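Complex shown without one protein chain; remaining protein chains in place.
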Amino acid sequence: MRPSSEPNSPVYHQPNYLGHETSVRSWLLTHDHKRIAIMFLGGVLTAFFAGGVFALVLRIKLLVPGKFFISALAYNRLFTLHGVTMVFLFLVPAVPSVFGNFFLPIMIGAQDVAFPRLNLLSFYLYVTGAAIALFGMIWNGADTGWTFYTPYSTTTPTDIVPVLLGVFLVGFSSIVTGVNFIVTVHTLRAPGMTWMRLPLFVWGSYATAVVQVVATPVLGMTVLLVAVEHAFDFGIFDPARGGDPVLFEHLFWFYSHPAVYIMILPAMGVISEVVACFSRKNPFGYEAIAFSSLGIGFVGFLTWGHHLFVSGQSTFDAGVFGVLSMLVAVFSAIKVFNWVGIMYKGSVSFKTPLAYVFGFLFLFVFGGMTGVALATVLLDVPWHDTYFVVAHFHFIMVGASLMGFLAALHYWFPKMFGRMYPERFGIAAFFLVFLGFLVTFIPQFLLGNAGMPRRYYEYPAHFQPLHVVSTVGSWLLGLGFLLILAYLVWSLRWGEIAGPNPWGSEGFEWRTPSPVGPENYDETPVFTHRPHAYDLVEAAEYRRRELGDERD
Amino acid sequence: MSFLHWILFLPPQASTASKWIDQLHYAIITTTMVASTAVALAAVYLFVRYRRRSPDQLSVRVESPPWFEATIITVPLTLFLAWFYVGYVGFVRVRRPPPGAMDVYVMAKQWMWKFSYPEGPNSIGVLRVPARKPVRLLMTSRDVIHSFFVPAFRIKEDLLPGRYTESWFQSDLPGRYELLCAEYCGLQHSLMRGEVEVLEPSEFDRWLASQERGIAERQDMGGPIGPPASDQANLVAEGLRIAGQAGCLECHTVDGSPHIGPTWLGLYHRTELLETGQSVFVDEAYMTKSMMDPMADVVAGFNPVMPTFQGKLTAPETAAIVEYIKSLRSREYQSKPAEGPLYAPIFRTK
Amino acid sequence: MTEATHLEPHLAHHYQSLAQQTHAARLGMWVFLGSEALLFAALFTGLTVYRTLNGSVFALASQHLSVAFGTANTFVLITSSFTVVLSLHFLQAGRKGLSLFFLVFTIALACAFLTIKAFEWLHDFSEGIFPGPYYAQKELQLPGAAMFYTFYYLMTGLHGLHVVAGMGVLAWCTGLVARGDCHAGYETPLELGAMYWHLVDIIWIFLYPLLYLIT
Partner (left out) sequence: MESSELSYEHHPSLVRYVIVWLALLVLTTLTWRLAYGDHGTAGLVIGMLIATTKATLVALFFMHLWDQSGVNRLVFVVALVYAGILMGLTVTDVATRFTPAVARGPTLPVPKR
């Protein structure tokens, strides 16, 4: 890093995307994918902390088996709020809309996404949808759970229409982002950026975009049908009039199972980037990781029926979905072993982002394999709709997706804001989050084994000890997130100035200044090799130049 | 095994299925823990072994060899397919009741369980079954989706409105076991609990013989079966009281005999011919309307003399009377042994 | 990929050439239309499932729909697809007047479609065919009959909304062509508008046999 007389003075690279225009209007009406990404970051973090608070309240109630702290209705509304907020307002847009928006064009050498105006529209759809959903839920909260199962959702006395409308709009935002990413990757690659040179994060985001575009409209239609049914009593899912409530489950899970891959695929892309960067190694099995992303994106659509094993689904269909569910796990296994392989003969440096990769690896493998265990048709019978399922999907969504999100946030923070965060705090917060996570969710696996059904306001007293442990864990987890928020906000203002490439990374996004300039690159870049090719001569020279800077 | 059973917090193995479900559970959960720990340890080992010792330390290029990719595809695939095979065979076994199983009809509604035996008795909240005999459950719901879950038996199956689902179990261990609703079904979902009581066969036969239809229901209603069911029961009693106070019973009988107004016995879900020549299906809406606006749809053969109760009965009182009328089933219905809802002959393999 | 291409007025700053931009616009439209197709696929799935569950009733219910209206509308919509592609063709050939004529003609056909649809619905209403709980057709009182009509109204209604949206898009295209903002050499807006219109046509092509011709 260039020596500066005042180490903490804002000697940002100028002009950069953050500071070249400063009016509020220039932010709200921006077409710049980076600014839209930053606005999305604000949105999803707000949603995340709101959802987290709801979760903490739920966990406090669960300290006691009987009535305590909040009423049953409030409890039912809160777990709906928690689920809807975390799934639709945080996890689905978290990595694609924030980091995908910011880095996908940069990584392929483009100036912007293909349709910048649609990108802005996507943000406003998200904000509007989120506002309607949250407002509707807090005002006259829906109490259906985020799964909206009919006929309960169509007959509940609470007002569910605003939530459904909000989800519909947020879904549209997701579709627009997906369309944008697909077209960007197909048409805006810079000279030399062939398909087999795409960074792995781009592969992950591309596969995600396909899933978003294909699955989300089905959800949109489904929630509209529920809204129509609830508002006008059309009997669409009413068995008395020839309807079938299980049809809803099929339509819902046709979206919501692939939605898990919308949440996890881009996080997997992040992991690939981070582990290559901090191992200073070429991606070990590049093709395997890239194609398994597409594989997950496709096979992920063939497995939704494993949510219906005990919903009166035919034994035949259970077999079909059961065997197809096994295939998707294999693609995940390919990725996991290749990530571990990247470190082999590498030059591994343990920094906060890599810490999250270690967390990801353990939690994802355990969470993923418990998922396979659940898809092992027989074991789903006792586990279905118990805390075992709750623990499993929190391992995937918090343990894996959120770890990927945090890895991305720490890895790219210097690139996005031009400043470093305090490394010691980063590592400390990681251990707090990791420990808090295990203490929160391992007891929930055991609760599921013991037969504790999910969405229970009051529960038989013999489950209490494990609930208490889980609640204590949730406090640790909350503390960890607060710590992260605190030092990242602090770093925005007082963090050490980061050079263009503080990690010595060979990822293409690090060829831009930090923070990135408004046009990304000063001149159209030309790519001659894959990212993270630490062994190539030109790459080595490039890095030596950067590292030389660092040791000045 | 008993150590695993303890450390995994599993409930007692009270059904035949629970034993082999747990075997698979042990095998799979152990593999899962070993595999995830192994991956994490491998990562930590590689980190320690290849950690960066100087800031500009470089690495050599290593591409994944084909044999490695082949291994990491085939080994997990084989393992997972093996899991699937064992799991699916077991699943078919828990879904397919053995021939000669005893049938019990299960009906769920917000928020109670009702069990009917082909031999006669009904019961609410408590399912009594003989030990060492397979029991097949034919289940349906009256309103939203519920799920029949007995942790000690390791069985679970959703109850869907408008359709029947089936499940079965055999318990060799007499005792009382928790029955839970596992599918979220509304405000009191977590209180929709019941009990399965496994009796010695001789004891079960005695119980069955001693039960006239309906007796069990009355007994169970008084028993500790959770608030929802007793609310329901109280509502009926409340309806009877209000009907007496408001003077309904001066014109309407409850034993089927004709009087000034139509009898209430079996009124619910009856189709009545109206003065106008049209017919009306008696449901909650019609009953409520008749109390509030009696002249609207007068049943043929009766004089339009009923006064309106608009403003005289509160909404909860009206609801209580409706519940009371609903509880009055016709005599022929009552004298018949309880039977399951209509269903076509059930195909059984072997 | 030279600087000269940037003189092209329709070229956005982040594209290198108009060909690249056109490719992106077309692909974007295709992906969006694919997404739209899945939106309708959810409804088609519902219809198919309920047809499986209520087969004979659905067939009976279908016979109360007017095949004449449905067939007439199919011809109208297919012809409108043809005229919009003619409009694009003449725009490419530089014949602005003919292009405008066929665009307006397409919109007129869309109006005809909606008018026929309106008459068809009125005819249905007069028979007591209403969606959901309002269903009052005397001759056909079987469980599942109302469900068929509920889906009939949902699907034709959603399709009708798409027709209206498509008319908006085509009207906007007419404005662009008339003002000369969309011309030979830069037909992208009209091309995309036409693609949307074709999707509306394709969905109707599937709705027609599924709703009207069940035997």
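As written, the chains take the letters A, B and C, and residue 1 is the first residue of each chain.
Throughout what follows, a contact is a pair of C-beta atoms (placed from the backbone, for glycine too) under 8 Å apart; a residue touches a chain by one contact, two chains touch by 3 or more.
Please read these numbers as outputs of a predicted model, since none were measured by experiment.
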item: Touch criterion as defined above, residue of A:162, A:305, A:418 or A:531 at the omitted chain; value: A:305
item: Which residue of B:72, B:86, B:124 or B:138 touches the chain not shown here; value: B:138
item: Selected from C:10, C:26, C:64 or C:123 as touching the chain missing from the view; value: C:26
item: Residue in contact with the excluded chain [from C:49, C:158 or C:178]; value: C:49
item: Among B:56, B:178 or B:284, the residue in touch with the chain that has been omitted; value: B:284
item: Residues of chain C (touch criterion as defined above) contacting the omitted chain; value: 18-20, 22-23, 26-27, 30-31, 33-35, 37-38, 41-42, 44-45, 48-49, 52-53, 67, 71, 74-75, 78-79, 81-82, 85-86, 89, 92-93, 143, 191, 194-195, 198, 201-202, 205-206, 208-210, 212-215
item: Those residues of chain A which, in the complete complex, touch the missing chain; value: 151, 155, 157, 186-187, 210, 214, 218, 233, 238-240, 244, 246-247, 250-251, 254, 301-302, 304-305, 308, 312-317, 320-321
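We adopt the following convention: only the chains that are shown with their structure count from here on.
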item: Separation of chain B from chain C, taking each centre as the mean of its C-alpha atoms, in whole Å; value: 45
item: Distance from chain B to chain A - Cα centre to Cα centre, in angstrom; value: 36
item: Residues of chain A engaged with two or more neighbouring chains; value: 240, 243-244
item: Multi-chain contact residues (two or more partners), chain B; value: none
item: Contacting residues of chain A [partner chain C, same complex]; value: 110-112, 114-116, 175, 178-180, 182-183, 186-188, 213-218, 220-222, 225, 228, 232-236, 240-244, 247, 250-251, 254, 524
item: Complex contacts: residues of chain A adjacent to chain B; value: 72-73, 76, 143-145, 149, 151-152, 155-156, 238-240, 243-246, 279-282, 284-285, 288, 309-312, 315, 318-319, 322-323, 325-327, 329-330, 333-334, 336-338, 340-341, 343-350, 358, 361-362, 365-366, 369-370, 372-373, 375-382, 384-386, 446-447, 449-451, 453-460, 466, 533-535, 540, 544, 547, 550-551
item: Chain B residues touching chain A - in the complex, by the definition given at the top; value: 8-11, 21, 24-25, 28-29, 31-33, 35-37, 39-40, 42-44, 46-47, 50-52, 55-64, 68-69, 72-73, 76-77, 80-81, 83-84, 86-92, 94-96, 143-145, 147, 149, 151-152, 154-158, 160-163, 165, 178, 180-191, 193
